[in-house]
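The other protein chains are all here in position, but one chain of the complex has been omitted.
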Amino acid sequence: MPTQSENGVTNWGRWGADDQQGTLNLLTPEVVSHAAGLVKRGKVYSLAMPLAFDGPQWPTRHRTWKVTTFGVQPNGRGSADDVVTMHSHSGTHMDALCHVWYDGQLYNGHSAAQHVTSAGATRNAIDHVTSIVGRGVLLDMAGFKQCEHLQAGEAITAADLDACAQAQGVEFRPGDILLLRTGWIRVFAQDRELFYASEPGIDVSTLPWLKEHDIVAVAADNHAVEVMAQVPPPDLPIHKVGIRDLGLYLVEYLNLEELAADRVYESLVVIAPLPLTGGIGSPVNPIAIA
Amino acid sequence: MPTQSENGVTNWGRWGADDQQGTLNLLTPEVVSHAAGLVKRGKVYSLAMPLAFDGPQWPTRHRTWKVTTFGVQPNGRGSADDVVTMHSHSGTHMDALCHVWYDGQLYNGHSAAQHVTSAGATRNAIDHVTSIVGRGVLLDMAGFKQCEHLQAGEAITAADLDACAQAQGVEFRPGDILLLRTGWIRVFAQDRELFYASEPGIDVSTLPWLKEHDIVAVAADNHAVEVMAQVPPPDLPIHKVGIRDLGLYLVEYLNLEELAADRVYESLVVIAPLPLTGGIGSPVNPIAIA
Amino acid sequence: MPTQSENGVTNWGRWGADDQQGTLNLLTPEVVSHAAGLVKRGKVYSLAMPLAFDGPQWPTRHRTWKVTTFGVQPNGRGSADDVVTMHSHSGTHMDALCHVWYDGQLYNGHSAAQHVTSAGATRNAIDHVTSIVGRGVLLDMAGFKQCEHLQAGEAITAADLDACAQAQGVEFRPGDILLLRTGWIRVFAQDRELFYASEPGIDVSTLPWLKEHDIVAVAADNHAVEVMAQVPPPDLPIHKVGIRDLGLYLVEYLNLEELAADRVYESLVVIAPLPLTGGIGSPVNPIAIA
Partner (left out) sequence: MPTQSENGVTNWGRWGADDQQGTLNLLTPEVVSHAAGLVKRGKVYSLAMPLAFDGPQWPTRHRTWKVTTFGVQPNGRGSADDVVTMHSHSGTHMDALCHVWYDGQLYNGHSAAQHVTSAGATRNAIDHVTSIVGRGVLLDMAGFKQCEHLQAGEAITAADLDACAQAQGVEFRPGDILLLRTGWIRVFAQDRELFYASEPGIDVSTLPWLKEHDIVAVAADNHAVEVMAQVPPPDLPIHKVGIRDLGLYLVEYLNLEELAADRVYESLVVIAPLPLTGGIGSPVNPIAIA
């Protein structure tokens, strides 16, 4: 019997007691076809930050470590390869539904103690996310608020999301992928200390909104999608309720600058995580096509 | 002054002396728009094999190593992450244009000794591949030859490619992504020893064909795209000429089984490598949308 | 309150409720001085196996992964380094006292759940073992039994230890390091499949013997010191009682061939683990000086 969601919103049981995919179930063929129809100019955007030694990365994680191996024969013929050691949550990445839990329970009511070990997750792991393909809707909050970036600790409410959508002239459809631009990723290049101390993002008022609009994923240009007055914060309610209760996907550290500059408010979005067996997440290179 | 291609075909200089992207230059907005128009049913295919400890992987490479870290607070709240050590050429992956060279020169005539070190590649690295998005054309050679899979060491010639395309009723367009199904990936599950000893694939007769048809990438369901009588082989001419002379992308270890079963001979294909700074390649989860 | 040792022997509380070093407490200055006095010929033996990709290593662990980085300047000046990814229990290695537990309790009665996390151990970790320096006593069981190596699954009892010591003419002193030669390490080179299927070693009858003789460490030329009819075995009583109840150190995969050939039955032994903060063990290169 599932623990009641601490926020009152839940998708447990909605797609069956055995479901491990959460909001991916909303990505119907109709959603995909409609999204493909949004491609007009044929312009492709990579929404990933460079996957580099110095991040961006959650500050308590280790840095991405890459070594290149190579060999050359006397005749000048050669080849190379890399060896990479990294967190699956490095750089631009997405969280699997086993990433966080509370009351000892994962999404859809399974025991974390039983399913999450050093060997990986036996439920809700990233290899259940074959892809996220659908309509991406950009809410350019920084553009809407006419600022370079939202401020440290500045909350985005459900009302803010509606106001921004209205100003941009976009309406949401079930199965949308929300691309949320706070402008915070600019701070990464400008002020590393500020970047790692806090962030603007959505607050708990958006949880019923996300449920109501049947959002599949929130992909934002900050650490953790949600507002944090400090890093690490005392609580991460969007992670807890979004991932564990709604089965919602969070994607982090996106670069939405060019998409916003081009005012691409809707596009075909493809996010394709690596199918790490039992993995808790994956680095990704999200693609938007307009 | 570039060394003459050993096969006589080359794209050096075609997109400027400073080009680092090779055939990606063929992916014009028109190519992308046309490919998006191929989406009819809204069905999405993940073409990746599981990214797991035991491959598939080039046999001389180390195995993918994943450890999950997790923590639980006394109140039952917890979170997890993974630490992964892997080759960038692990599982389903793509090769950057700096992956192989001969006569000491990389694609477009740059010195390998100068540009490839333990710290990575300073030319033609994977972070120059923001994405490959275009029309994917599946040539189901195993289906065409009415066999479960092509035989070990069986060569696919340019004439075979034409015959298969004709039988399937597809024609190529500049900027196409060739999805080549040999059926060899089935051997991975059936006979590991055979799988790692050899493979069917394209031979040198296809190099002028790939150039003439302006193929952007060849993505195949085997180790190395090209035919190998033994592993490792004495030579890898498709790697050498394809990557170094044509600036062509090779993508390996795809799972094309479902795409072939559905006879999806053309689709919108999205391949989005991780932007590893200076990286020699990247694991990928190629997506086809039909 | 400590759980009663399942074997009836325990050192809990013997060196204080807060002790984290176990039998290291037996290594008094007198023990060390006496051991140094055993050096006569000035011959030094390295008792480690090569630390290589293919082991020896517990079969369920990943293989040691080493990549060398190097750089050369145009004037021919250069330098190199390695990047290593490995288990701390790789090759010849020693177990920290936090390596195994039962009834949820570590050596000296502390909670495993509280002290062992993905971040390491906060009690009984390898960095509490600054070194093991003392008198090493070799029991050459294979020599005593006049066989190349003991058989798979062959048990060494307390009576066997006594008989072998008597035949060799050695007597034990408190604080001794037992170097136990089964000959099994020879099988590593001869028959890899047999090597990883089983092993000869000490059985539970030796636990009171180890306690009575105040042995500091048992260092053997096999996987796990103790007899195993199969790998992995259903139970590892020497690990459980030896490490958790006696605070005894186990050192594994030694090469004792040369020491036995020279009949060095007593020597000064130095085992110096890497002080990995919070580590569960360490690879070592044990040294015997005679």
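To keep things simple, chains are lettered A, B and C as they appear, and every chain counts its residues starting from 1.
Methods note: a residue touches a chain if its C-beta (ideal position, glycine included) is under 8 Å from a C-beta of that chain, and two chains touch if they have at least 3 such contacts.
From a predicted model like this one, the values you see are computed outputs, not experimental measurements.
J.: Based on the whole complex, identify which of B:Asn11, B:Ser46 or B:Ser118 touches the chain you can't see.
T.: In the full complex, the listed residue that touches the missing chain is B:Ser118.
J.: Out of C:Gly109, C:Gly143, C:Pro208 or C:Gly278, which touches the unshown chain?
T.: C:Gly278
J.: Since one chain isn't shown, list which residues of chain B touch it in the complete complex.
T.: That gives, for chain B, the contact residues 65, 67, 69, 83, 85, 118.
J.: When the complex is taken as a whole, what residues of chain A touch the one chain not shown?
T.: That gives, for chain A, the contact residues 62-63, 65, 68-71, 85, 117-119.
J.: Residues of chain C in contact with the chain that isn't shown?
T.: Residues of chain C in touch with the missing chain: 27-34, 36-37, 39-44, 46, 48-53, 61-62, 66-70, 72, 75-89, 91, 98-105, 112-113, 116-121, 127, 130-131, 133, 239-240, 268, 270, 272-281, 283-287, 289.
Convention: only the chains that are shown with their structure count from here on.
J.: Report, in whole Å, the distance between the mean C-alpha point of chain A and the mean C-alpha point of chain C.
T.: 46
J.: Please work out the Cα centroid separation of chain A and chain B, and write it as a whole number of Å.
T.: Using C-alpha averages as centres, the distance is 26 Å.
J.: By residue number and range, which residues of chain B touch two or more other chains?
T.: 62, 68-70, 85, 117-119
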